[in-house]
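One chain of protein is taken out of this complex; the other chains stay put.
Entry: subunit A
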Amino acid sequence: MAPVRGDGMRGLAVFISDIRNCKSKEAEVKRINKELANIRSKFKGDKTLDGYQKKKYVCKLLFIFLLGHDIDFGHMEAVNLLSSNKYSEKQIGYLFISVLVNTNSDLIRLIIQSIKNDLQSRNPVHVNLALQCIANIGSRDMAESFSNEIPKLLVSGDTMDVVKQSAALCLLRLFRSSPDIIPGGEWTSRIIHLLNDQHMGVVTAATSLIDALVKRNPEEYKGCVNLAVSRLSRIVTASYTDLQDYTYYFVPAPWLSVKLLRLLQNYNPVTEEPGVRARLNETLETILNKAQEPPKSKKVQHSNAKNAVLFEAINLIIHSDSEPNLLVRACNQLGQFLSNRETNLRYLALESMCHLATSEFSHEEVKKHQEVVILSMKMEKDVSVRQMAVDLLYAMCDRGNAEEIVQEMLNYLETADYSIREEMVLKVAILAEKYATDYTWYVDVILNLIRIAGDYVSEEVWYRVIQIVINREEVQGYAAKTVFEALQAPACHENMVKVGGYILGEFGNLIAGDSRSAPLVQFKLLHSKYHLCSPMTRALLLSTYIKFINLFPEIRTNIQEVFRQHSNLRSADAELQQRASEYLQLSIVASTDVLATVLEEMPSFPERESSILAVLKKKKPGRVPENEIRESKSPAPNTMAQNNVIVNHKVNSNANADLLGLSTPPAGLNNTGGSGTLIDVLGDIYGNNNAATYNTKKFLFKNNGVLFENEMLQIGVKSEFRQNLGRLGLFYGNKTQIPLTNFMPVLQWSAEDALKLNVQVKPVDPTLEAGAQIQQLLTAECIEDYADAPTIEVNFRYNNVPQKFSIKLPLTLNKFFEPTEMNGESFFARWKNLGGEQQRAQKVFKAQQPLDLPGARNKLMGFGMQLLDNVDPNPDNMVCAGIIHTQTQQVGCLLRLEPNKQAQMFRLTIRASKETVTREICDLLSDQF
């Protein structure tokens, strides 16, 4: 071990050695606990500790924390050290605070004065220590306390360079948590002009800051473009000796170059001035030229730094998308990397080419590398590289090469890694649909997909093939024939049975003329799979059979026999039982005409963007693989679409459900006025003691906690929700010294409501012993959207006096939200799509005092929707997206909450694809902020 410079702490070294010598985890914990006890007693002891001792103990605490143990003391000692006039002590104090203190700790207020003192120190080492600490904590408190000092430090002529560097990045950190810290006006130009600073370190740090400022206010900082271009040009043409220590392995200032290139990507076009533009293009060409030069060093650092600049330059070229010459050159350069020895370069080249493939200027160039990319997909050792190759194939696919690419992807799918199969299936399905000129090819592809990777074919994929076959008459006969052949395989995937069942049920008549696929043969073939299938598929097959009775009256008796079978007519599965008996009756009672009307061919589905694409987008938020040559995309379809595909009578019941849904009174109006008030009223009536707390309101935004409490009883809740199912544990705690008898919680939820939200309650023991706690389990299943929430009425006797409380359960509709990530573009596209009268609801209400934006954000995060950052142009506004899962459908829902600080008001807007949902969500949230 090297000798420790500065002043070492022997006690610390001994302690660390002890820990390292521990033979077991238990021994380590024991040693640590002993040390913690020792330190605690020292800190509490009467003897005052000197600075060195304090420093040593605080350091030990830090070490223990870094080992993964929680530390809950020592903060005050660290604060003490912070204001020490010995640098070595001060430094440890700062380190402890930086590592251990989280942003909203009260301690921060205690250290602000010390930090202020250090900021004013004449010694730059002290100033930097303070700046690093502010940046490490980076909270709003910090921003508020130092909003004057730091900008001044940054632009003042007296500030030393090292301090300027830290000040720039410190300011950037604070700007991220409180954007208002940056002064406007004359400061803008002073900050921009840091790009001209003599000191490369200052420019590097300042560029990061300016990049963030530009993102927020591109117009105001537009002046930075010219400066950035000329600075970049000077660096790129500099020889590596010019920049001395800022040359990294023979590459002049790679970090600054990359930052400047990033900065320029904030503008499009980068510049309107022809002169600047020419200079920039020249610079980019120089970077491309240099990439071709023989390396100046064999070290990987040289190649990495050089290529980092190259890749960033290519990003800028792609971003501008206006210089065909540069785009083609970039593409050739990346093409060379595809067969480079370095895995990292191959990976990045594939990634970058995905973007080039979407430019009309370079799309054709990218296609030239198709063979290599296919090889990468097959041969790469690293799955992430293979995945990238798949992404690129997807991006470069067009009508010209679709058949080949799809075929290669299908071939590869047989051996592909499990982790990427599902996504590959989606991609193949999308490409096949998008570029099909001949839909028989499309049908072949999808059936192949099911054959090869049936387990990874999601419902959307097979729904989609059915939608397409139904909409395209020319392919129906072929589909029926192909699926019939596919079903003859001895073992075929259940998804194949589903598709086969559906298609034959609709179009089996088109191939019935051939004796090899005569009606009875079709039926027997399908039914031979029946017993191997899940109830859902069986249900689908039963529908196929009733359709067969309509198509082929001659096999009616064979089919009726199946309906009559014990296993169907008395199936344990209610759905199967119902279908079997209803279909049986239908086949007996209905005349041919009625049968033909009821079982008429499915009407065409409305044309819409592929629902599969939406699934792919959802799988990869933020990094949607593109297969579009830049053009604006149509908004994604709403998620309800898929449900339409299920068999006819399901569709009908859905429609019924919707009608019912519409005819119920608007949520919240006559039931309750906001979920909290009703219980409060009841609480006053029934609760004999005044000190009862009802917390139901809070549970809109959380799932666990104390729901109700008075002197006798505490009710805690733990709940979890998945899709349309929920599980809720109620914990009744008896706070008194005597048992509560006749203890009986009763669920209050009308039969009509229970059709929408089915709640099952487990009974509990009628006696709740003194001081004891019992648990009651509830399960909830959301069948369709509903208003309000169930109530639980708790009855018991305390000292033989009957008691009764009604408590609203935290089972509001929002619990069935699934958060949905999306970017601004798709958010607003959907937002616009949901503009109908019934899809909108809006409320304006007074904010709780004082208006608390971070609080509102937290609440929204707990509400269940995804809070989307950087979507709304106004950073104060909050927007969210989510999907409500019910058994019958999924309802997409968008939210926007706009604060008005002057008026201390909020405006809440909800848009959802279903009116009742829109209203309920709006009602739940109004007056909550």
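To be clear about the criterion, contacts are C-beta pairs under 8 Å (C-beta built on N, C-alpha and C of every residue); 3 or more make two chains touch, one makes a residue touch a chain; residues count from 1.
In this section, contacts and distances are computed from a predicted model.
For the omitted chain of this complex, the UniProt record lists the protein as "AP complex subunit sigma", which is one of "AP complex subunit sigma", "UBC core domain-containing protein", "Metaxin-2" or "Exosome complex component RRP4 isoform X1". Screening A:S83, A:Q132 or A:Q723 for touch with the missing chain picks out A:Q132. When you scan A:A78, A:L169, A:L334 or A:I466 for touch with the missing chain, the hit is A:L169. Note on the undisplayed chain: of the listed residues A:S88, A:N117, A:Q370 or A:Q887, the one touching it is A:S88.
Residue in contact with the omitted chain (choice from A:I181, A:A205, A:L504 or A:L526): A:A205. Looking at subunit A, the residues touching the absent chain are 1-2, 4-7, 13, 16, 20, 59, 62-63, 66-68, 70, 86-88, 91-92, 95, 98-99, 102-103, 123, 125, 128, 131-132, 135-136, 138-139, 162, 165-166, 169-170, 172-173, 176, 200-201, 204-205, 208, 245-246, 248, 253-256, 258, 262, 301, 304-305, 307-308, 311-312, 343-344, 346-348, 381-382, 384-385, 621-623.
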